[in-house]
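Below is one structure. I have some questions about it.
What you see is the complex with one protein chain gone and the rest in place.
Going in written order, the chains are labelled A and B, and every chain counts its residues from 1.
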Amino acid sequence: MSGAEKIAVKVTDIVPLNELVTRFKFERVDGGLLPTFSGGAHTVVELRDGAITRLNPYSLMSDPMDQRAYTISVRRDDAGRGGSLFMHNNVRLGDELTISYPVNLFSLDLRAKKHLFIAGGIGITPFLAQIKQLELFNGNWELHYSCRSPDLGSYVDELTGRHPNEAHIYYDDQKQAIDLVRLLDGQPLGTHVYVCGPKGMIDWVRATAAAEGWPREAIHYEEFLAPKPGKPFEVKLAVSNKVIHVGEDESLLEAMEREGVDAPYLCRGGACGQCETDVIDYAGKFIHRDHWLDEAEHSSGKKIMPCVSRFEGKTLVLDR
Amino acid sequence: MTIQFNDETFRDDYSFRNSDRAIRRFPFPFHEDSYMYSVNMEQHRGGPKDSIYEKRFDVDEHYLSEMRDRAQVLADDPLRCQSLPHMTLAGWDLLELIMVSKSEDYPDLFELHRDGDTWRWINKPMGIDDTFTFLDEATLPYGPMEYITRQAQGDFAVLDQRDDNLWMDAGMITTQADWSLDFDIGMNFFEWHAPVPLAHEKGIFVRALKFLLNIQQGAPARRLNWTMTVNPLLDTSPENYHKWGIQKTTLTPENIGAKQHLRVELQTFFRLPRSNALVFPIRCYLCSFQDLMTAPKWGRRLHRVIRDLPDELATYKGFIDNKPLMLEYLSKFDDGLPTSPGIWPEFETEPPLAK
Partner (left out) sequence: MSKFTFPKTILSRPVYGTLEPRTGAAHLFIADAEGAEAILDVATPDMMARAHIIFIAKGTDYEGALKALSPAIFYAGPTYSAAEPRIHKTLGDAKMGLQVYLAGTEGLMGQAMQAATLAGIPHTAIQTEHRGSTARRMQCVHCKGITEDVEVDPFQCSHCGLHLFVRDHYSRRLAAYQGVCIDAEDPGNVPPSKGIYQ
């Protein structure tokens, strides 16, 4: 069996926040309580889009102690393969959906003497739950949140209203930028930095913190990559003895699932490592997009993460 | 069913006994006639009726006596229960998990009434009726982990998950197979398993860790582990080894059947929701050789397993010196007949001893 345990929920609230982001609220179909979770956890939402089942991970942003409902915020991605568009355009109040139990790949290090959060755009969502968790225990935290413009600043008012001293907002259109070197310099020993946002921001924070002498264990990041469309390709699955076709708009993982080949997963976004697959033979080039494998593994031609990575070439044989 | 609790001791006069029911449900750990380390994990979602797998936290006839023994160990050495400062939230998670599971699985013995943060916990066997505020330590007589594990059989290791590893950062450890929480607390998965022979080379711990890191909420797992103990002594701690070690030298051909015990750990693993920690309950079951021999299948198999066990493992498990005596005793219960697969005793179908 793949993925986490499932929960049947219904959509009990849909709130458009701005032109890009919409918030969805889920409650259990049976009226019972949802599991509590830890700040930073996500849930995988199953979307039945015609014949296709899409499994999209979204960070839980509600209070982790609130068992009556979960909320997520979805940013519309017009260039993507349609998962977020489907949420925006097709999911209606009262719809019944299946979501997974919470899974946390971005948890707080509870030993930290201080938590320094750096968010970009929709990357704010896991921090909303983490902040609620820390507030319950008088945690020491600080948020630096970069948005494109005040109009697109999801949850800015809530954050600055409740936490005027901890929440710091930066608007791109007002030429405001996080002065990262200065921010990192002078943080007390035992501070952990967490970043969630676009890939460029994550790379920037990781590289800058490392250059400033921050230990690897004190730098945490999460980016769920949505699988990107690409050229169709064929794959031979050696264990199940099948040749499958990966279409332009589906991921290799989705194609395997469509063909009834069970592949483990948790995040479906290149982060958790569950779907790591051995390459038996290939002729062509890999388009690696995950955060899981390191550079040497990417160039080895021996491994692929089918949730987000693709292939272009003649032959690809996988150990599945 | 109502459990009749024994009044017995695990020290001094060792009045511990297993009833017929306890013997029949004993978790015999060998599913075949040989043993080697493996990542023998399976889902922990119930099991055969009245088996030790049936409930999330098994409560048996030894409950009250085990809790009395634990209280004595803690009075003698409070360092057997420790929690590093960042593990308090995991302690609350564990308290909730045990209270909810036990009140649902044994409604005649335990009750939990929740009104917001105000919780009332009734433990009928132990005569406890406490009302407290969830997440407020000031309203409990001990920290949350210590409070609830003074009322739950088995040891509890609470593991923090970070940096792709598990860290033994809290625990209640009073029925351990010769390891010290006070020494091992703060270690990662590879460090606290460092003294185990052979398994590292076989990659067992790398695979086990990968499995454990991915245990998710709502999907607990379990496995069995085992060792040997002379006398039904729960507290085989390194701390007291200079006191109990000598008991290993008291075996004779006449007393081995009664004195030598197979010690089995039912290890379970649950993801804790608020802390994202993992709790690792290690429940200890003891059964004397003579009680085990009442199941012909177990008699045949135990002899074969011990006979063929590598010496490194017998040394690590601390019974290499007594192995010849064990084999002399056990061989009398091995008639060479084949055994059926699986751990269950199969009293009805397994042929009686033919010698």
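Just so we're on the same page, contacts are C-beta pairs under 8 Å (C-beta built on N, C-alpha and C of every residue); 3 or more make two chains touch, one makes a residue touch a chain.
Since the model is a prediction, treat every value here as computed from it, not as a measurement.
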item: Hidden-chain contact residue, picked from the options A:Arg111, A:Arg206 or A:Arg258; value: A:Arg111
item: From B:Glu239, B:Glu265, B:Asp291 or B:Glu350, residue that would touch the chain that is not displayed; value: B:Glu239
item: Listed residues A:Gly31, A:Pro188 or A:Gly260, member touching the removed chain; value: A:Pro188
item: Residue of A:Glu212, A:Glu248, A:Asp262 or A:Asp294 in touch with the missing chain, whole complex considered; value: A:Glu212
item: Candidates B:Gly186, B:Gly218 or B:Gly257 - the one touching the absent chain; value: B:Gly186
item: Residues of subunit B (touch criterion as defined above) contacting the omitted chain; value: 79, 163, 180, 182-187, 190-195, 200, 238-246, 248-249, 321
item: For subunit A, residues in touch with the removed chain; value: 111-113, 184-191, 211-218
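The working rule: only the chains that are shown with their structure count from here on.
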item: List of subunit B residues in touch with subunit A within their complex; value: 84-87, 89, 135, 160-163, 214, 216-219, 273-276
item: Subunit B-facing residues of subunit A, complex; value: 4-5, 35-38, 40-41, 64-65, 101-104, 107, 109-111, 133, 136-137, 217, 266, 272, 274
